[in-house]
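Sharing a structure with you now.
Here the complex is missing one protein chain, while the rest keep their positions.
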Amino acid sequence: MLSETFLITLFLGAVMAGMPLLLAGLGEQLSERAGVLNIGLEGMMLAGAWAGFVAAWASGSAGLGFLAGAGAGLVVAAFMALFCVIMALNQIVVGIALVLAVQGLTALLHFVQFSQSYPRLDGMQAWAVPGLSQIPLLGPMLFSHNPVVWLGLALTAAMAFLYRQTNLGIALQAAGDRPAALDALGGNVTRLRVLTVLTTGALAGLGGAFMSVAVAGVFVPFMSHGNGFIAIVLAMLARGRPLWVLGGAFLFGASLSMTTALQVVGVNVPVDVIQMLPFAMVMLVLVLAGRKANLPAALGESFERGAR
Amino acid sequence: MSERFRTGAGRELAIQALFLIGPLLAVLILGGLILLALGANPFSYYAFVVERGMLRPSGLEATLTRMGPLLLIASGLIIAFRAGVWNLGGDGQFLLAAVMAAALAPLLHQAGWPVWLLLMAGLLTGAITGAAWAVLPALLRARQGLNEIITTLMMSFLGVSLANLLVKLAFLDPTTTTPQTRTLPVEARLPRLFDTTISSGLLIGLVVVILVHLMMTRTAFGLRLRVVGANPRAALHAGLAVPALTIAVFALSAGLVGLAGAVDVLGIQGNIRADWNPAYSLSVVPLVFLARLNGYGTIVYVFLFSALSIGAESAARRLGVPGYFSLVIVALMLITFALSDHFQKRRQRLSQI
Amino acid sequence: EEIDTIAIMAPEMGTDMGWNQQGVDAARAAAAAAGLEVIVAENLGYGDVRPVLRELIEDGADLVIGHAAGFNTAALEIGEEMGVPIAIADMPEKLSKGKVADYTGTGSDGAWLAGRLAAKMTRTGIVGIVVSGEPPSWNNMSVAFAEGVRAENPAIEVRYAVIGPAAYSDAAGGKRVAETVIASGADIIFGQGNGSSFGMLQAVETTPATDGGKAWFIDVIGDKSSIDKGHLLSSVVWDLTPIYSAMIADLQAGNYGTRNYDISLADDSLRLLKTDHIPADVWAELEALKADIVAGKITIAPKYDAASVHALVRAVE
Partner (left out) sequence: MQTPPGAALPPADDRAGYGRAGSGVTGAGIRPVVALQNVTRRFPGVLASDAVSLGFLPGEVHVLLGENGAGKSTLVAMLSGLQQPDAGQILIDGAAVSLAAPRDALRLGIGTVFQHSMLVPSLSVVDNFTLGGPWWQRPDRKALAARIQAAAAGPGLRVDPFASVASLSLGERQQAEILRALMRGSRCLILDEATAMLTPQEAGALGALMRRLAATGLAVVFITHKLQEALAFGDRITVLRGGRNVGMIAPDVLQARSGAENTAHIVSLMFGEDSRRPDPLSHDLPRPAPPQKGPALLKVAGLSTAGGPQPLRDISFTLHAGEIFGIAGIDGNGQKALAEALAGQIPSTGTLHLGGAEINGGVAARRRAGLSYVTDDRLGEGIVAGFPVATNLVLKEIGQPPFWRRGLVQSATIAAAARALVQAFDIRTPDVTTPAGRLSGGNIQKVLLARELTGQAQVVIFAKPTYGLDLQNITAIRARIREAAGHGKAVLLISTDLDELLELSDRIAVIERGRLSPPYPNDDTARAAITRLISGATGGADV
């Protein structure tokens, strides 16, 4: 029963389920560091899921799908940037509005395009590390993944480096903690925040595209299914550390796989319970460890030069 | 500068009107384009929305009924946001409270309690449940300064799952196979107003939101909350019991959201089905912001929102436009109103110079 | 009595090649056959549908079909309030003369046949059930499917997985779970779950069974053969048209609410979808079994609760 293929599938299932959370979470973390609370993440993921699917389906190339997904996320984020960063509208109002808008539009589009045909994509080839991926059990688990998974891991490392080791990282922290200081020293707070928000959108869109193109192979309305909000929580819990987002995302994927695994072996725990576990655990840790989630001081505040 | 002196009162009025009408117009036009793209006639669609959401008696009654719970959620959010507490966990608080009320009320009814008493009990249960679900975030924020956006969101996820679990395992109605709680008979629900179908939940909502508004603007307690919200350090310096106030805010806010859940069940739904989650608070959050956390403004926005959702639902159905379209309209409304608010503020600032 | 309009309310779009589409199409067909007007209220979700009900009745509906157990409470109340007959699903006990009739989709007989089919076709000796939720009518079919499998061959394992609470639209989850079940050895997936079943279909199409061969999908309620890519083995198809027609007839005859309605193999309102992936001999055997059920030689006791599903699948391994 617990055959090799089964274990591998469980593990890969966890990875696949965690990937969208990782990508979106990394993005959210980026804009949060720069002081923008991006509540519209769910919308950006969903837009990415739709566009990614359409592109992959029309072109037959998953790669184009991912690109399109990232692009769509970026477009949604552009509204966020325009309204919240440049025009300083309320970040929560706009964020939620974007979620609703994308939910509505993608569902409409799906209705118009696919509600008769329900097209589906073919499976995607994994990128295997030559040699290593041949190791029994571990090989396929660790060294043979969808290209985007590798990208996600690379991004995690890149972000960690960027935050600690580059001027940009320092500038980001300044933009999130004391934008006025960055501004007074010749930095461009608005430009920086716009760029981070756009990047966030692209990452979230990629995450969504991963859901529809790589994981599901189909698009159905609302398929991002709350992942955007979970990603926001992950990003905040990670206290600015990309590696923690990675850990959190995989934990979630794992808990989903675990549900299935238990059911398949006939242990029937209510799904609701297992899905509560990750959050329940986190809350418990917070209560016991009681550490501050040190969010940027200016998080959610729009920057206006010389305002009194 | 100089033209500022030329602006007459008439022109001023016109501009104010524009700030009000402008956004609506924009929504209508943008939405109209989408409708055209969908091959529907915008005019008949909008006519429908207005007719079904506001003019037709049954539509208006539905709109007003829907306002009740939304207004209560809004009141809870107003308290929290004015006190600088980001309670984004409304959905969990709402659903859990609704489930508890739905579980209790029918039992009390079978036990032969008088209706008014069991309704009181139900509402109280809802409020207490909601407040209870905010205790952890409150303590974490008050004691450890832990940001409540995270904790309330997580508690919301937990609350929704727990509510489902309770319905499926604990409070199941034995008389049916559908996983739902026992149903509170219509005659035992919150009374309807006069001989309409409007639930008195509307009254509760209106009274509460106005009371909350007065509390925040006219009372010492309200000012204390606002000080804590505007500058916690100043609050400490002024000798306010910040932790206690913070906890009070969470309790009040979540309590009212919970009350909304109870009102929805006891006034409208009658029972709760497994896996049901209307996610109201997600749509109410932006509304109270647009109203600038002002109670009266909130009433207006909530009315618009309810009318729109009721009207759009039926228009969608009758004109072959998928109901998803109403989501788009709501989103457009939020953004255009936010924009007009933005330009209005900017204009005021300029005109002060 | 005199009726000119019926209305149907569906929770999701009537284009899902499943529960909603079957309901909406059937309502259209039945109305057309009886020369009546039909008002379709689809994609209502599971919120408060009372306003919709009132409006449909105001718009002249003489019969309102609440095509989801989730609508029952509201439908019963508003039907009473406005004195219009209504049809509900999954609450037979609410039958009431002139007012309420129930149509419970008891797919168990069909699902049992599907179980037999699966047992006949499996190479790995393992079949899987994947559902996106546990509503009564699905539990009913899950149980029957498992029983059918065991009736054919007790040695065959049935594995069961729920994607998640309210995961109806979770296509990604559907695919992930189905893949896992396939990886656990199943080569046939009996899938129930609106949007998410497209994910399951996808999994079956893209994941080979553990023996390297093809994995199969058995669908329920709807007919997805128009979009099949060669993995749709069959489906337990519900055709609600006879039911709705009967309702209309009874209503006109003035004895509505004196009986409940159900789908059955007898009038083909319940049937196993014949695809050319099913070998002729197997199909013949299934036809025979069907005949026995219709003739009452075989009876499958309908069960609707999740508990008995879990009990059954656990008993299996």
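The letters A, B and C name the chains in turn, as written, and every chain counts its residues from 1.
Going forward, a residue touches a chain if its C-beta (ideal position, glycine included) is under 8 Å from a C-beta of that chain, and two chains touch if they have at least 3 such contacts.
Quick caveat, the model's predicted, so the values are computed rather than measured.
Novice: Over the full complex, note down every shown chain the hidden chain is touching.
Specialist: Missing chain, whole complex, touching shown chains: A, B.
Novice: Identify the residue among A:Ala174, A:Val245 or A:Leu299 that touches the chain left out of the display.
Specialist: A:Ala174
Novice: Identify the residues of subunit A touching the omitted chain, counting contacts across the whole complex.
Specialist: Against the left-out chain, subunit A lists 165-168, 170-171, 173-174, 177-178, 180-188, 297, 305-306, 308.
Novice: By the contact criterion defined above, which parts of subunit B meet the unshown chain? Give residue numbers in ascending order.
Specialist: Residues 218-221, 223-224, 226-227, 230-231, 233-234, 236-241, 349, 352-353 of subunit B touch the chain absent from view.
Heads up, the rule we're going with is that only the chains that are shown with their structure count from here on.
Novice: Quick check: more C-beta contact pairs at A-C or at B-C?
Specialist: Pair with more contacting C-beta pairs, A-C versus B-C: A-C.
Novice: Touching at least two other chains at once: which residues of subunit B meet that condition?
Specialist: Within subunit B, residues 161, 164, 168, 322, 324 contact more than one other chain.
Novice: Which positions in subunit C are in touch with at least two other chains?
Specialist: Residue numbers touching two or more other chains: 13, 165.
Novice: Show which residues of subunit C lie in contact with subunit B when the two form their complex.
Specialist: That would be residues 13, 39-48, 50-52, 54-55, 58, 69-70, 72-73, 77, 80-81, 90-91, 93, 133-136, 165-166, 304-306 of subunit C.
Novice: Which residues of subunit B touch subunit C in the complex?
Specialist: 52, 56, 58-59, 62, 65-66, 161, 164, 168, 175-180, 183, 186, 197, 268-271, 273-278, 310, 313-314, 316-317, 322-324
Novice: Which residues, counting only subunit C, touch subunit A once they are in their complex?
Specialist: It is residues 13, 15-17, 128, 159-165, 167, 169-177, 179-185, 195-196, 198-199, 201-202, 205-207, 210, 224, 227, 229, 310, 313-314, 316-317 of subunit C that touch subunit A.
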